[in-house]
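Quick one: structure below, then a few questions.
A single protein chain has been omitted; all remaining protein chains appear in their positions.
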Amino acid sequence: MGDHFEIAVPSRASHLGVVRAFFRALCEECPGFRLEEREVTEIQLVLQEACINVIRHAHAERPDLPMRIRITIDRGTIVLEVHDRGRGFDPDAVPEPEAAALQEGGYGVFIMKSTMDSVEAVHTGDGFVLRMTKLRVPARREVTSG
Amino acid sequence: MGDHFEIAVPSRASHLGVVRAFFRALCEECPGFRLEEREVTEIQLVLQEACINVIRHAHAERPDLPMRIRITIDRGTIVLEVHDRGRGFDPDAVPEPEAAALQEGGYGVFIMKSTMDSVEAVHTGDGFVLRMTKLRVPARREVTSG
Amino acid sequence: MKQRTEADREVAVLHPEGRLAGEGAAALRKEAREVLGSGRHVVLDLAGVKFTDSEGLSALVSLYRTAMENSKAVALCSLPRNLRSLLELTRLHRVFDIYENEALAVSAIRAGSAG
Partner (left out) sequence: MKQRTEADREVAVLHPEGRLAGEGAAALRKEAREVLGSGRHVVLDLAGVKFTDSEGLSALVSLYRTAMENSKAVALCSLPRNLRSLLELTRLHRVFDIYENEALAVSAIRAGSAG
């Protein structure tokens, strides 16, 4: 359950600012969408990484296709779903980056997996959804104190 | 043609702020989305009126349903499409408000029709779209000077 | 509603701020009803209003009606450009007494020529 918030913009790096502003607006304007500062920062980063990947991998040749982001929030969880029209990938098969090898790429999926509690690949009729879930801090506290 | 930008949020007055912030972000962050100050103000008002109507009329009993706003912009036009799951209405059949009668309601559709160059009703499989088009100021200038 | 000042015992000046829409419009209705209920005329100084929508217009009309019912006067002043345009668009500028500034509005009400 929980309320759904969605945004779709063309798959261009120049539109990442709108995605960020949308999320910031949700945090500032929506009652019931009160996140802790740390959660806001983390989710911003995860959204950024997921969108960069849509731009670079899924829609590289079709920047006019929309990247579609859906955020579902309730007291216990935040679910981020990033939809593209590409062939998708298996996040579990992406290796951890090796810092010592001075890798310049390959940090995005690792950041998403480290930040979120789960990262799942969902293949849909018209493309691919990366669904990421995070348990919310207050919910954790409730569990601990209950 | 032109780029599409979409947002969908639950049909609650408390979410109008997110719609406004989204549009403001488009204006501020998106290259190619440069509107004149007057256009920004006008479009903000039209979006506000259209959303209020979805909240009050189309989804009055189902605030959890999304109001879906799609903005398509190119050099010549701005198209606003506001989608709801209600039965729709005929904007041409809405009478002009009579100020002298001290009407307290009935200004929204009039404002939209006065501000935009066209306001059309589109009935879709799953609801209703109010499609509003405005010719852009720069485009008009080009026509005049060409 | 950020401020209410009293021009004198007979006239109260309201200074709505921010958005004359949604909650801002509801707040104005409430505030205006209180003032009119207490038997004073109202000057609405709108300089601080950043945005007005149809709910804001509706609040203005409602205020006007309540004033008439209470045999009180209402005057608007210091209209931001957008709001003036919106009143003109809807022809409500012919319903309201509108002044450039608060002083003019207050003295018009005192002189009994407003509302």
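In this document, chain identifiers A, B and C correspond to the written order of the chains, with residue numbering beginning at 1 in each.
Just so it is clear, a residue touches a chain if its C-beta (ideal position, glycine included) is under 8 Å from a C-beta of that chain, and two chains touch if they have at least 3 such contacts.
Everything numeric in this text was worked out from a predicted model, so none of it was measured.
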| item | value |
| --- | --- |
| Contact list for the unshown chain, restricted to visible chains | A |
| Sole residue of A:45, A:79, A:94 or A:121 that reaches the chain not shown, by the stated touch rule | A:45 |
| Touch residues of chain A, complete complex, unshown partner | 13, 16, 41, 44-45, 48-49, 52, 97, 99-100, 102-105, 107-108, 110-111, 114 |
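By our rule, only the chains that are shown with their structure count from here on.
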| item | value |
| --- | --- |
| Labels of chains that are neighbours to chain A and to chain C | B |
| Centre-of-Cα separation between chain C and chain A, whole angstrom | 47 |
| Intercentroid distance (Cα basis), chain C paired with chain B, Å | 28 |
| Multi-chain contact sites of chain A, meaning residues that touch two or more partners | none |
| For chain C, residues that touch 2 or more chains besides their own | none |
